[in-house]
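A single protein chain has been removed from this complex, and every other one stays in its place.
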Amino acid sequence: MSAQVTEAPHEALGLSPVDLLRMHRHMLTARLIDEASLRQNRMGRAPFVVPVSGHEGCQIGTASALRPGTDVWLPYYRDLGVVLVAGLSPYEIFLGVFSKADDPSSGGRQMPSHWGSKQLGIVSHSSPIATQIPHAAGIAYAMRYRDEDAVAAVWFGEGATSEGDWHEGLNFAAIHHLPVIFVCENNEYAISVPQDKQMAVRDVATRAAGYGMPGVVVDGSDVLACYEVMRDALARALAGEGPTLIECKTYRYLPHTSDDDDKTYRSREEVAEHRHHDPIDRFTTYLIEHDLFDHERMQAMHDEVKGEVEAAIAAAWDAADPDPATVLRHVFAEQDDR
Amino acid sequence: MSAQVTEAPHEALGLSPVDLLRMHRHMLTARLIDEASLRQNRMGRAPFVVPVSGHEGCQIGTASALRPGTDVWLPYYRDLGVVLVAGLSPYEIFLGVFSKADDPSSGGRQMPSHWGSKQLGIVSHSSPIATQIPHAAGIAYAMRYRDEDAVAAVWFGEGATSEGDWHEGLNFAAIHHLPVIFVCENNEYAISVPQDKQMAVRDVATRAAGYGMPGVVVDGSDVLACYEVMRDALARALAGEGPTLIECKTYRYLPHTSDDDDKTYRSREEVAEHRHHDPIDRFTTYLIEHDLFDHERMQAMHDEVKGEVEAAIAAAWDAADPDPATVLRHVFAEQDDR
Amino acid sequence: MSATNVVTAIRDALHGEMAADDRLVLLGEDVGARGGVFKVTQGFVDDFGEQRVIDTPLAESGIVGVAIGMALHGLIPIAEIEFADFIHPAFDQIVSEAARMRYRTNGDWGCPMVIRAPCGGGIHGALYHSQSIEAFYAHVPGLKVVMPSTPADAAGLLRAAIRDPDPVLFLEHKKSYRAVSGEVPEGDHVEPIGVADIKRAGTDLTVITYGYELHRCLEAADRLAADEGIEAEIVDVRTLAPLDTATILASVRSTSRALVVYEDNRTYGAGAEIAATVAEEAMFELDAPIVRVGGPDIPAMPYAAALEHYYTEPSPDHLYVAMRELARF
Partner (left out) sequence: MSATNVVTAIRDALHGEMAADDRLVLLGEDVGARGGVFKVTQGFVDDFGEQRVIDTPLAESGIVGVAIGMALHGLIPIAEIEFADFIHPAFDQIVSEAARMRYRTNGDWGCPMVIRAPCGGGIHGALYHSQSIEAFYAHVPGLKVVMPSTPADAAGLLRAAIRDPDPVLFLEHKKSYRAVSGEVPEGDHVEPIGVADIKRAGTDLTVITYGYELHRCLEAADRLAADEGIEAEIVDVRTLAPLDTATILASVRSTSRALVVYEDNRTYGAGAEIAATVAEEAMFELDAPIVRVGGPDIPAMPYAAALEHYYTEPSPDHLYVAMRELARF
């Protein structure tokens, strides 16, 4: 078929079959962790979980263009896919879900999905929305100041764009042409608030021009398209051309969190309609069309990842809880800190 | 000359000679109050004053399109010209400059130029920059809710556009298509910070599109042009078409305040160059060209306004100071309030 | 009288006020179709329409700033902050604008508005869904800070807040929403702002508290009375600002012992003002030192059950023990 005769999209992007299968596996891992976490929540073993399903394409697509160990990640709570690419393991994810002592993000102090790991360059974020946007600009300023060949990438929802911090962060980054990439995962809702009550424009990317940076809209269910715009933004940033605002059109298949009831604000039909554009199915089809994958190997990978997730859950569940005696620690630096 | 044969610009705007002379007088009054205030400051009778010189064109041009008694004014400290149009008298202005008990804005509690008068529909503002932007949106929301045929207009400098409140206020106004007009007096500096350190775009008006409202750039030294864009924005707002962002390109001839030394951040040549576009001279020339004014009448008006200002200073200086015994009052409502 | 829980009492009072006065508008995140994350405004958008029940953008400073504008132009806005932990971006609008509008205009402009915020911990909300914020705002002249702990007080004080000519921060302890039930007077019952309430009469010591800690103190006091016949008088502050020092001092003078209990981290917390007031006004009438029991000086409650429990119950029966020790001093 066509993919054989002309250069395939992934080839044009310089992505090898190994790269593609890694990306696919990350997407599948995110999805299976999501489903397993919700089961843990219903079983009463996880008081609070944050779904990702639907966002895997834009998260893994954009994140895969970065360079672990070099670039810095500023994800938000929805970004399970991003932190998997950044290097958190399913086991570490579930240490957070079960708020265990070894949870790398916070040792069980923050809610699950409040990511962080200095070792992996994942910057800790809080619950308050959009506060990490100026942090990304400051990190990018420090990168340039220190002559690092690196960028800071920050992810957020379309609701976050309404906060003053979002505005202040983008403005500062644009003024100083900083190596930072702003990635908006526009899933049409901020909990229950639809986009038309969040802003009077169709595309968040429209705002980029007002700051003096390029704005790009991309189909979040197309993982390769997301990879491509991120790769280009990375090149711009490294070339000293400044920040880029990327808007990924996506959709959240599940409730906002395990505490939410999305039936109060959107119809089942609407959700079902969006599921037809599942980024994982779409990418699977692409891989099969390009003879990089078949149903057999797909099943094998599925079983393998499923087993990995089940093992992670079992191990994390048995891990030690935080010691209450530590609750007063780390308000300020201790000997070994800094 | 040409103005005689074709319709003159002011005729096209539906402005009568009386209207034009009132506008000119307001501009002249602002300028003479400004100069007199600085003299009072140097004499040690006014610890703190805020210059307006250079902004008269955009302030009186935009303000003159509104309807005193109907529309609501949200000026900032630079807006001496706006509050004169709104109805504050030179005497009331100097009650503020000398922080007298009868100062309509605050009874001598706030610094001079922190305007406010419920009777005149001038909303009190504080020193913190841009906080009045969401207030304007809220007032406009209330106007529509109460079916009033009115608009709220809010003025601010280009520096104010960097605050989160500016972003949040414009976004809310655009989402609800509110009858509010945002007027930016872009004088290229926020105290010492030049525009290129404030934003990476040439025109603040560029930001309007990102909120889903029209953005207009106008020459702030052309009082009639400012009147025209404001008149059009008023018409849009009253027609239910929502907010407009107007950017007036202007320049501040004097230091930021009587406490500032602008020689530290801009050259005398730069200031001198801008003075060539003095909005008052320009408007005077226009009036003379259209036979609405001559040097004699100009001199007469000048003397008349000068006398008015001197009388205002003398009377205000003799007015009563606030009684220290009142300092604890009005923290909360008293019987007669609300 | 009818028995109901705190969240229902608030919803009913709010609904009644909305129905009675169309100057009232609600604005906040998810207050519309979703009815608020705690369902306080469930169904309101159907009853009052989108013009009066406004789903705002995700911007707290804007929410409060817009509400101030509404208040300045004839409406009575009731702004909801989804969690008190997220009120911080609005600090400037509340402190510099709402609280100072009347003073800075020498009484010319007023700002009648209510800001509702679910606060407090113990519901597994972690660092950013468990905070106590009253100490920051009680210190601000021009702002009233109310924190009811029972359904009756919640309904009565909410009506008072809505009818107050000045801005009122109305704090609702989210653990009390469904955990606490009680009688609510029928009809237009209003509880005055600025008046503390003795929730339990006693002679051996005075416990001054508010918020969900009130219920922990009541429980401990009853056990202490049963076990040892020690009778604690419990003063529910209810309004942090303006503080009802008269009621607090009268009780302390009658028992000669004062224990101040609050959930917020201890240092520079609201309990400091209460303890300082007692020390200044009634020190020589005390038979024992003033004792404060506050939360640990850490940034709110951690998530893990074991850690969160340490915050609310640092030691078994810590309130029971504190009361007993003070009574026996």
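For reference, chains read A, B and C in written order, and residue numbers begin at 1 within each chain.
Basically, a residue touches a chain if its C-beta (ideal position, glycine included) is under 8 Å from a C-beta of that chain, and two chains touch if they have at least 3 such contacts.
Computed from a predicted model, the values in this text were never measured in an experiment.
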Field: Chains on display which the left-out chain touches in the complete complex
entry: A, B, C
Field: Touching residue (missing chain; options A:Glu56, A:Glu168 or A:Glu185)
entry: A:Glu168
- prompt: Taking the entire complex into account, which one of B:Ile175, B:Ala190, B:Ala205 or B:Val218 touches the absent chain?
  reply: B:Ala190
Field: Residue, one of A:Arg42, A:Arg67 or A:His330, that touches the chain absent here
entry: A:His330
Field: Where the unshown chain meets chain A, residue by residue
entry: 72, 104-107, 109-110, 114, 116-118, 123-124, 126, 128, 131, 133-143, 145-146, 152, 164-165, 168-169, 171-172, 175, 329-334, 336-338
- line: Absent-chain interface residues of chain C come out as 61, 85, 88-89, 91-92, 95-96, 99-100, 103-104, 127-128, 135-136, 138-142, 241, 243, 265, 267-273, 275-276, 278-281, 283-284, 286, 289-292, 297-299
Message: Touching residues of chain B against the unshown chain: what are they?
response: 47-48, 99-100, 106, 108-112, 114, 126-130, 159-160, 162-165, 190-193, 197-199, 259, 264-265, 321-324, 326-328, 331
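The rule we apply is simple: only the chains that are shown with their structure count from here on.
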Query: Greatest Cα-centroid separation from chain B: which chain?
result: A
- request: Starting from the mean Cα coordinates of chain A and chain B, work out the distance between those two points in Å.
  value: 46
Message: Quick check: how many Å separate the C-alpha centres of chain A and chain C?
response: 37
- prompt: Using the touch rule from the top of the page, what residues of chain C touch 2 or more other chains?
  reply: 56-57, 59, 61-62, 89
- line: Two or more other chains are touched by the chain A residues 162-165, 197-199
